[in-house]
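A single protein chain has been omitted from the complex, and every remaining protein chain is retained in its original position.
Entry: subunit A
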């Protein structure tokens, strides 16, 4: 057995109010894929940030090739051969692929000028290592490439730095199935070249496909270590500390579904055409479709952010038309945005302030911030408790919380408003398995309480598992409708328009 290239021993790290890691040991060998799994907030990112020199461990040791190392800055770890590929890429969109690869270490030619040709050729050589790298033009601006290709450039950059260890943080989060396959091939090639890969993921399928060994973190400690990939159930069990028997809540029965909460007839604007749809009380409607099919545009039209210009909308039987989100909220609609950080949270404010945001927005400006018509502080605390939010204190800034906990705080905000229709956009993006199950059951509880739920998701198994009825959008129209339980194939056909040809 080869010696580990990286060994981390007894790593402990504490942040104000939170012990992020305690006595974590972890190693990775050349030519293997070590999967690092755990819920959000389990400490994966912190561990990686310690490895790459972003944070410094309070206790413990990092060894590289047997020698203790101390990285004061990510640049030092990169020089030592550790490259981290985060979900947000570190590429300059206006620069070419080659310029990005050689940023800060451009090959020099005569008179100290940059040797464009050599840079181009070297880039070509690196890209050729990848299955589909040959398609990428080294001279093209990175910003014009799609996400999957940008990711490949990011990996190529790591390779060109002669990285011996490459860390990939949920690399498939933004990729479709075909792109995932390409990525897996790339990972296989890197493994053959003897690169050690630390692969962070939630997805069991990827672990089964790629991993040689698996380390599971839970609450800042190593919950389990597997020298071979076990059954998914075992990993999930180690991650959440219990079995997940009922991941999705059972679908609504006929009796639970009531009258339409929302109807749209002939709704249209710049992005949407001829939208006819309804959501009934007690029902979860899933909205599927590919990127840009108009799902988010539909949500924003219903919510008054980018209103319909034609057509009719009724809410609880009354004709409505909203020009702002505020009007929509007042009438009884709630919306959980798809991008928590940029659209959902006020990050510098406390967990409690984030929960109280909407109730306060509808209270008189000069009245006490402790009590509003919809909720007082005790009520918000109760809702936050019910969401099982993991925070040192509800007075803590929300930015320190994990994605799942942040999402729950936004849910608590809407619960206090008792909306008639609640729109969830990508409700479980970037949150862990346990919290996902929590969100599904919560949606079901809200539906049972008489609300209509519209769920937009790019995660097909989620749409199929959680929704009572599924609408599939394509190019700004609703292309198909399925009752509970279609296959992924059915939906993909409808989303890409192939059924129309077949029919």
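Following the convention adopted for this analysis, contacts are C-beta pairs under 8 Å (C-beta built on N, C-alpha and C of every residue); 3 or more make two chains touch, one makes a residue touch a chain; residues count from 1.
One rule holds in what follows: contacts and distances are computed from a predicted model.
A.B. asks: Quick one: find the hidden chain's UniProt protein name among "Monooxygenase", "Cytochrome c oxidase subunit 1", "RsbT antagonist protein RsbS" or "Autoinducer 2 import system permease protein LsrD".
C.D. replies: Per the UniProt record, the undisplayed chain of the complex is "Autoinducer 2 import system permease protein LsrD".
A.B. asks: Given the contact definition stated above, which residue among A:343, A:445 or A:488 touches the chain not shown here?
C.D. replies: Only one of A:343, A:445 or A:488 touches the chain omitted from view, namely A:343.
A.B. asks: Out of A:162, A:388 or A:488, which touches the unshown chain?
C.D. replies: Spelled out, the listed residue whose C-beta touches the missing chain is A:388.
A.B. asks: I'm checking contacts with the chain that's been left out. Which of A:6, A:200 or A:335 qualifies?
C.D. replies: A:335
A.B. asks: Among A:7, A:154, A:283 or A:353, choose the residue that contacts the chain missing from this document, as touch is defined above.
C.D. replies: A:353
A.B. asks: I'm checking contacts with the chain that's been left out. Which of A:413, A:436 or A:469 qualifies?
C.D. replies: In the complete complex, the chain left out is touched by residue A:413.
A.B. asks: Of the residues in subunit A, which ones touch the absent chain?
C.D. replies: Residues 15-18, 303, 305, 324-326, 329-330, 335, 337, 342-349, 353, 356-358, 360-369, 372, 385, 388-393, 395-396, 399-400, 413 of subunit A touch the chain absent from view.
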